[in-house]
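Before we start, here is the structure in question, set down as structure tokens.
What you see is part of a larger complex, with each chain still in position.
In order of appearance the chains are A, B, C and D, and numbering begins at 1 in each one.
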Amino acid sequence: MLRLSSPNNQRFSQSESFEACYGGSEANVAASLAKLGIPSSFVTRVPNNDLGEAALSTFNYYGVDTSASTIGGDRLGLYYLEKGVSSRPGKVIYDRDLSSFATIQPGMINWKKVFKNIQWFHWSGITPALNKTMPAVCLEALKVATEMGITISCDLNYRANLWQYNKKPNEVLPELLQYVDVLFGGKGDSELMLNIKIKEKDTQEKVFALWQKEFPRIKTIASTGRTEANASKCNWQGFVWQNKRLYASTQYHISHIVDRVGAGDAYSAGIIYGLLKNKNDLQKVVEFATAASCLKYSIVGDVNLATVNEVEQLMLGNAGDRIAR
Amino acid sequence: MLRLSSPNNQRFSQSESFEACYGGSEANVAASLAKLGIPSSFVTRVPNNDLGEAALSTFNYYGVDTSASTIGGDRLGLYYLEKGVSSRPGKVIYDRDLSSFATIQPGMINWKKVFKNIQWFHWSGITPALNKTMPAVCLEALKVATEMGITISCDLNYRANLWQYNKKPNEVLPELLQYVDVLFGGKGDSELMLNIKIKEKDTQEKVFALWQKEFPRIKTIASTGRTEANASKCNWQGFVWQNKRLYASTQYHISHIVDRVGAGDAYSAGIIYGLLKNKNDLQKVVEFATAASCLKYSIVGDVNLATVNEVEQLMLGNAGDRIAR
Amino acid sequence: MLRLSSPNNQRFSQSESFEACYGGSEANVAASLAKLGIPSSFVTRVPNNDLGEAALSTFNYYGVDTSASTIGGDRLGLYYLEKGVSSRPGKVIYDRDLSSFATIQPGMINWKKVFKNIQWFHWSGITPALNKTMPAVCLEALKVATEMGITISCDLNYRANLWQYNKKPNEVLPELLQYVDVLFGGKGDSELMLNIKIKEKDTQEKVFALWQKEFPRIKTIASTGRTEANASKCNWQGFVWQNKRLYASTQYHISHIVDRVGAGDAYSAGIIYGLLKNKNDLQKVVEFATAASCLKYSIVGDVNLATVNEVEQLMLGNAGDRIAR
Amino acid sequence: MLRLSSPNNQRFSQSESFEACYGGSEANVAASLAKLGIPSSFVTRVPNNDLGEAALSTFNYYGVDTSASTIGGDRLGLYYLEKGVSSRPGKVIYDRDLSSFATIQPGMINWKKVFKNIQWFHWSGITPALNKTMPAVCLEALKVATEMGITISCDLNYRANLWQYNKKPNEVLPELLQYVDVLFGGKGDSELMLNIKIKEKDTQEKVFALWQKEFPRIKTIASTGRTEANASKCNWQGFVWQNKRLYASTQYHISHIVDRVGAGDAYSAGIIYGLLKNKNDLQKVVEFATAASCLKYSIVGDVNLATVNEVEQLMLGNAGDRIAR
């Protein structure tokens, strides 16, 4: 997907140019993982033109294998981003209808081949939000992945401007969540996306336990919390729930935010990295993912370009107070 | 329509930003005329978002009245432009399916109101090329304009990448051309768009006479010729045919081309200006239009920002050899 | 007026280019109001060259009617702006002597025609500060507006680098303020501009009551307060006084300031909007204007491009913590 | 003087920024000479602000001694430049009235001190064109220089948009030209500036002989010729006349012009360099100056940054056909 963002804190109406980058929730997770040293692949569909080619090449630049992607369809999906700053919120205009990705049909991708030698499959709630065909595409992939014994994670990623096809998320997602081992979501998603009623005062622990009861394959739930936020600063904290226990990270005070898009994807990548590398130390898992996503706020574009060493330095408290020289 | 072009002679695959401007064949003609001091209006349909608003505001900046336009539909049409340079041709990727403009339906625009106090209506062959509904929209406007005694001009503007809806141009345009007084086109359009067979060796005079016979309302035909061209230079000449006579302009050698898009629209605006101001001196009409479009090659963006005085200076031979100071 | 500002936090001595925009206190108020949906016009005088034309076109882009402006004079006034950042204050070099605007003479503008169908006239204390002729130009306009029953507002807008013509503001303004219904100013202006002595410890209520006693036509006084400020952050609060009562807005903590110029004008526009739309709810008036001006701090250029909806979102506490997507 | 030019071939009405550089005819000659290794100084007057300081610092960067300049006055003179390209001429909007330089008064500069240890004084016809005071300032300097035995050169530099103070150039310049040893001008200046009538068909030799007769101190006259020019290309040739003989340089075909401003100043600097270094080989003098100015067309800004070695390479025919690597 092409992202076109107004430069230099301009509003859309002031922009005589747009900065261009290529991204998307799952692609961002793949690229973040590659940057953390985890071999990763990304499956998409792009049109047969220079922009489609550039999108794939960009992920090759990040070290992601895109060879399983297919070429076809009419257009590259895109969105316009007016970044927020100070007290002014960011703004997105989606223009992704009929994109090559959104016109993938069941049967179009050979998932058995895609998943060969693959250990982990990550998908996002944005995909089934696009149109009425996409849930079936997801389901097809989830079933093959399950058959092949692959760990599956899902980031619920609610987007109010999507889900425009007469199905509510909580009519669609529950079936798909039967196939998920690791879920990224928060209390606000419970009724909206999982169709599970909760009370305002319920703790995260309680909510996540309810979720796990409803979707027994889910073993791990990860969420983030943002408080005292405006467009340029926030307090940021990560949480991981497993075996009825909630692990909370250090809380970071983040200011001078450069680019907020992709912070959630950076967190997902951090959690996946942690579960692959430190699965028995969930505190370390949540600290790593939170520090990783914290760095994302300082990085231009969708993708977290932080390395393991940089994340670990931040975990040690080296929050940019010195130039490394 | 939004135009996104690669900056600094970059190819699409090299672009980390796109220059943005708003244009489109008819809009460009309207803006050029406004710049030449002719009050002009432009009717379009844009989505109800910041980009739609910016598109209209841009033409307000040029002095074009956009108050007759309607707001609605899902997206602003766009195209990506890789400008050519030296021996490398320019390249366009259209992305205008389902744009607000392309989803105008017959009955959606109150043409009687639009045409009130209007003297001239200009349209382009790009509009009926978009989809199977647009010819009916054109026809509706043409009939009302004809009833109201308005002069009508049409630029055939063949685009190979459009006309994708199972109708050939020559199945569609002849009906619409019944309503046209002034036609912009060239020999190559004869069979392709007008369904009139000609021979390779036929002169422009002969071809235009055939056209006039077939479409008797057409009084004036205007065309341009480009020879010895690459992406950065060409020889450029304009022609006007009326009453079986062809008027040819001075030929300009244009080099160091800055932006070729809109040169044809600048020529159309120049012809309309001339027919309004100097209708009895067709040599002056063709000289003015050719000089005007010649200046367009030096101007960034779709719109010819040349003034009458600047055009007339070029007609006098002042081709940039001195700084006006 | 042309504003030339150093880009990218550069100092004047580092700048190899200047960002250009067109503005001025009254023009900014007009454009902000247009953006808030209030039809507005702006009267100025610009030279007969491309820069004068661009200045007017820019306000057409914002939706302001500039058709009452006159063309003439020798030069477009300009100022150079070095934006402040962090602990470094912003800096202005004025270069507006003998500008077309500053050489307006009494009798040059047909105020009866300008004010036809106009409900509200806003002017600024910058105009009579320019030279000894301008107070008479103001007076002429004020008298006509008064005759025609138009509401008049004035922003005192003290600028130490102006008022260079051997008159002190408090020798000039009192006469003009006889014609004002709504005044924008603060305690610090009392002696300096209104020639009314106050004590340091006097409250705003007391000061404003004194002003109203001296200038009985004034019904409403609006002011802002900035504390704990450096060039990139401040606490920001608005006040409105009417009928001896002071209404204070929520206080905003603003950080990561993008462009401070025009925040006062945005506040004035917000107050005018409020008095037109919600005149019986002064608390809402002051909250709206303060939130509107708060958003201005995040916007590049002189003009507040915030919409009513965006202002109301901020009033609800949505201070940029989420991207609207 | 500050020059503000539209970037990227934009017209004034399209520019959201201006490129800034500092220059002026005499300053450009000084800087070109410094770059050619000739110690040079420049006398001007700039306002006591950051822009005045930056103007002087810029010439220090080029190696010019500015220590004799004075600080004072109200504003830095400026002009706006819309560079020409292709068939579109460049355009200048002057805004230099009441500049610090233009308000120099006789007696303000201590010319005896300025000219200490100075061998050559170069001035331009732009200076007496500014206002009615400047001819007296020029005369004062010319008399002191003459007393001190300094060689004096003058570039006539006619500018139609200056000379606005009710004196024609040919009423002013003849007195000043009594003090000139080396004159830069062309046939077109004869009546306009020197008040010497000539015929269209008169050769340069004949015209220059007439000049020399009228102004017997003039020993050397230098001129340039531009043919087949548009804004991006021309044929370019230099001429030097001395002792009734005309020396003509190689003619260069210059295309892909980057910046035409200052080409004449580069030529003047080249002639001065030549007369200082090779005074007995006038063919070499004219070849050097022509090649030097030819390179100026390829250089951004007012100042010719070519070195002696680069000029000599071009004289040998190495016109950019190979990269030096």
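Convention: contacts are C-beta pairs under 8 Å (C-beta built on N, C-alpha and C of every residue); 3 or more make two chains touch, one makes a residue touch a chain.
Just so it is clear, the model here is predicted, and its values are computed rather than measured.
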item: Given 4 visible subunits, total identical subunits the whole complex contains; value: 6
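The rule is simple: only the chains that are shown with their structure count from here on.
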item: Chains in simultaneous contact with subunit C and subunit D; value: B
item: Self-contact between copies subunit A and subunit C, residue sets same or different by half; value: different
item: Subunit B on subunit D, rotation in degrees - Cα superposition, rounded to nearest 5; value: 120
item: Centre-to-centre distance between subunit C and subunit B (centres being mean Cα positions), rounded to whole Å; value: 42
item: Centre distance in Å when subunit A and subunit D are each reduced to the mean of their C-alpha atoms; value: 62
item: Subunit C: positions in contact with at least two other chains; value: 57
item: Touch-based graph of the chains, sorted into line, ring, star, complete or other; value: other
item: All touching chain pairs, where touch follows the definition stated at the start; value: A-B, A-C, B-C, B-D, C-D
item: Residue numbers on subunit D that touch subunit C, as the complex places them; value: 4, 7, 11-13, 15-21, 49-51, 53-54, 57, 74-76, 80, 82, 91, 93, 95, 97-98
item: Contacting residues of subunit D [partner subunit B, same complex]; value: 8-11, 13-14, 79, 81, 84-92, 94, 159-161, 226, 229-234, 255-256, 260-261
item: Residue ranges of subunit B touching subunit C (in the complex, touch as defined); value: 57-58, 60-63
